Structure formats: structure tokens, C-alpha cells
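Of the protein chains in this complex, one is absent; all others appear in place.
And then chain A:
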Amino acid sequence: MPAESVFPQLEALLPHVQKPIQYVGGELNSTVKAWDECDVHWALMYPDAYEVGLPNQGVMILYEVLNEQAGVLAERTYSVWPDLEALMREHGVPQFTVDSHRPVKAFDVFGLSFSTELGYTNMLTALDLAGIPLESKDRTLDDPIVLAGGHAAFNPEPIADFIDCAVIGDGEQAVLEITEIIRAWKAEGRPGGREELLFRLAKTGGVYVPGFYDVEYLPDGRIGRVVPNKSGVPWRVSKHTVMDLDEWPYPKQPLVPLAETVHERMSVEIFRGCTRGCRFCQAGMITRPVRERSITGIGEMVDKGLKATGFEEVGLLSLSSADHSEIGDVAKGLADRYEDDKIGLSLPSTRVDAFNIDLANELTRNGRRSGLTFAPEGGSERIRKVINKMVSEDDLIRTVATAYGNGWRQVKLYFMCGLPTETDEDVLQIADMATRVIQKGREVSGSNDIRCTVSIGGFVPKPHTPFQWAPQLSAEETDVRLEKLRDKIRGDKKYGRSIGFRYHDGKPGIIEGLLSRGDRRIGGVIRAVYEDGGRFDGWREHFSYDRWMNCAEKALAPHGVDLDWYTTRERTYEEVLPWDHLDSGLDKDWLWEDWQDALDETEVEDCRWTPCFDCGVCPAMDTSIQIGPTGKKLLPLTVKK
């Protein structure tokens, strides 16, 4: 299969498009390998614009892991904006990789990482531009294997028609196992065609091939059962878990783009997984157990990464960064090391906790103390018990008092609207909380020049969480509730002008909800939206609620179900959920009990500090939580003069 560069054809189009630099590749630390010297070729896609996709850690890690292998080549591709898409269609230029501008169709695997379901239409655009049939059943040996991964792949059913297979969980080892299977099959002369290859992948128990499963429906529209249609295919497919993060210090050589992107920093994942048990949080549920990177491993990655990139900022990433068992020493050690180098340190995703102010102070020793962000998520004490976000209002006030007292001028608070059992009252209490924050802030800082910003979005129930059975609040009700909150904040004469209010309307959330908890019948909706011109659904200026509503109505009518059936309907214990055959390790009965606890406003502790509460992950996956402390400290890199 030839894989010649399409750059000469593309080059003639670039003067006519916005930000052409995003299509030319040549990033620092990118890899270009000779096609013929490799026997397995991966095209990796983050199905969004380059500026969002390039910094994605998942793609960056797999790109490097694969390219480190002899005989394996991985290149990246991103969604092209509509201006270039139109020109590519006019001039017959196919979807290309940015590394060598090879056509995606020439690769063995076309792997897509889905952080969000709103990337599904972009996948169809890319497939079509690549000249790959949209549906798996129409593909031939000339087409790559289309593989989905990322968090959204934990329910790949809505895109079951379009993908050939999906992998759930950590990708580092999985891509290498898949590579070996493809290599052997190719070396044998591709016996049995695509079906044989997919069968070999499915047999491992770690690759889900939708085509090998039939879905049977009940007369009322619910799923009867999901059953393998081929012997040798497992009933359930399990997720992949990388156990020792220190053995996988990726990315070692982070990509540094020429184009401006959303995150321009050296990111180090300090741990994976979370056991806080916030019931709305899919990431926290599906990435268990907690696995920490050691303090010395972190120090080494930061040091090498900064040298390889020249970035001025380090981000310590995880789902709740202050929970690392040695975060104090990590923060102090890095702050000491880089004090003179004008390197900024940031700690996204922190809880409401006075200890975190100390951390934040440490990280901003010489710099500007502009804003701190906390996520109480729920406005009332009651709703925070429902979602298991264990923070009291007094804790929060104490925390912000410390922050304002230490010179911070702005506090941002994140909330959700539409949580299970929520009433108007729960949401209106957000305004009271913000008022108390400003009151306290003015008192301790002795200044009126402080701000609090309330940022609020609609809650979307996700698969593999205790809220997977919950009814989603409709877009209309969400908007009404948020307007009431806005009016209450704006109506506050004394404090209102110090409180910023940012909210998103409920419409995109409902579509995200449809795609999150959808089944295979949603495929027709996605395809109809794509064919009607739907692109970049994660972008406000491109998203069209009306288009989705129209397409959903038409595509779902023959099945006797509708959008509300998928979104605002509460599920029962007995219902077979579309993703039940994908094993995240969580015990479904435990999830149900946790859902019942939520309705009873009962909280659950974090298993890092309390006995196991049997979520099921560790025994099912033969894993365990891995946390420090190691007792080590970060030493200075050089002796100071």
C-alpha cells in the first residue's frame, strides 16, 4: 500500500485557510519514520481541532510508546476546520497525518481517542475524508482497523456501527499487545481477512469488537440481552490497567507545537485513578484503583521534560492532585528547584481544603497570586451528601478566608446543576455561599477589591457511575433553574457586583447525555447529524441543538423510543444497560447500593484512608491501590552558587 505524502496538494490549499500552521506538523519532539522499515502503522487521532488535540496527554503517550518500538510507526491526525474540509473535498485531498502527511487510509490502524462523546461527528468527517467507509460492515482489507479508546469508549455502543473495535482503560500496554497481534497476522499473509484479525483481537478479552455481539431488544424498547454471535468471543470485555506508573514515565519528550494550543505546559500525571467516590464523576469511577507516581519519578519527569521542551510551566495532573500522599514534599521540592528559573507550577483539580492554600502559596512563591479554583459542585449541604462531595460550607469559608488572607484576590467556584434529587432551593443556595465568600473575603483582606466567580454547568449522568440510572434534568428545566440563580445573584445589591456568574445552557448537555447513555440505535442519529453538516459539536459556535433534535426524532421514531427516553428517564435495577458487557471492574450491585445511598443522602469514605468498601475493582482486576509515602525528598539538581 503506497503511503506517499499529500503535502504538495495540501500546500496549495493552505494559503486560503485560517491558521495554516496547525496542518504542517514539524513539532519539536515529533517523530518521522520510514514507512517501509515498519510493519505496523498506526494513525492516532484526537477528533477535535489541533489546538485542543495536540496537548492531549493520552495521544501523546501512545504516540511515543508506539514510536519507541522498532518496526512500528505512529503518526497523528486531527480534525480539520470546515474551511479546509471544503477545500479538501473540492480538490480530492484525503484526511492526512500531520507528521508525514500520509493518507490515513494507508495505515493498519486508525485509533481515535474520545475524551468526550461530542467528538463522534468529527470521527465520521475524518473517516469520510479518508475514503474509509463509514460503517464497519462495508470495509475491506484496504481499510485500516478503526479503533476507539478514551473515557467515552467505556460505552462505545452509540458508535458501534462505525468502529471495528474499542479498548477500555489504560492504553500503554494495550497498544503494544494489539501491535503484536497485527504484526503476526500480517506476517502470515493476513489469513481470514479482517474478520480473522478482529477475532484474534477479541479473543484476548481486552478488545471489544461490536460486530461479534448481537443486541436483543424487549418490546418496550429496553435491551433484552447482549450476546456474542461467534464462539470464542468472551461475554464481557475487561478494561486495561497499568499498575506501575514509574515504569511508564510518558510523555518523556512532550510535543511542542508551533501553533498556539489550549495547554502550553509540561504536564506530569502524578497519579491515576481516584477513590474520593464523587458519584457524578465517571473519571473517578473508571480509572480505579489509585496508582501514584513516586516523588522521585515525578521529579525526574519534570526535569527531563523541561529540558526537552523549554516550557515555562509545569502542571501536576491527576483527578485530585492534592491527594498525592507526598504532595507537600513534591510542591516544596519543585518550588525549591525552579525558584530562580521563572518556571510556573500549577496544581489543577484540588479540593476545598485549607492545606491546599499552603500548597498554592508554595507554588506561587515569587509569582502572582491571581486566582484559586475550588469545586464544591453542589450548593447545599444536602446535595453535597447526595453526590458524595464531602465538604461543609464552614470548611469552604475557612478555606477561602485563608486564601484571601494570603493575598489571593479571586476565588472561582465550580458547581453543577441538575443533580439527582436537586430542587431550586439547592441551586439558589449557591448564591448564599458566594455571598458569604465575599463577606468573609472583604473582612479578612480588608479590601473590597476581591472577586468570586461562580461557574456552573449542567450535570450529565454517565455510564459506570452510581448515577447511571438517574434521570437527567431537561434542558428547559436546567435553564429555568439557572436563570433563577442568576437573578438572585444579580439582585444582591451589596455583594452581587463582586460575584461573577458563568453558566452554560442545558442544551449541549442533553445531547451529551443522549450520546453518553445511548445504545446502538443512536448510531443512526449521529450519522444523520453528520450528513446534515454537524461538525465540532463541542464548540458552541458549531453546535446545533435543533439539528440534533430533528435528527434524533427522525432516526429514533422507527425504534419506538425518543430522546427523552434516553435522557430524562430513570432506569430500574433490572434494566440491562447498553454498557453492561464492558467491564470497568466496578461491581454493578455496589454501584446500585451507592445509588441508593445517594438517594438516602448517605456518604461513603475514601478507601485510601478507610477500609475497603467493595466497589469491586481490586479483586476483579487483580489490582490494589498503590500509594506512598516513600519518605524520599527531591534534592536540588545543582549546587547553588
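Quick note on the criterion: contacts are C-beta pairs under 8 Å (C-beta built on N, C-alpha and C of every residue); 3 or more make two chains touch, one makes a residue touch a chain; residues count from 1.
Note that in this section contacts and distances are computed from a predicted model.
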(message) So one subunit is absent here. Using its UniProt record, which name fits best from "Lactose/L-arabinose transport system permease protein", "Radical SAM protein", "ABC transporter" or "Phosphoribosylformylglycinamidine synthase subunit PurQ"?
(response) "Radical SAM protein"
(message) Going by the contact rule already stated, which one of A:R89, A:K307, A:R365 or A:K554 would touch the omitted chain in the full complex?
(response) A:K307
(message) Among A:E216, A:E247 or A:E260, which one touches the chain that has been omitted from the display?
(response) A:E260
(message) To test your reading of the contact rule: which positions on chain A touch the chain that is missing from view?
(response) 7, 11-12, 14-16, 19-21, 23-28, 256, 258-260, 264, 306-312, 342, 368
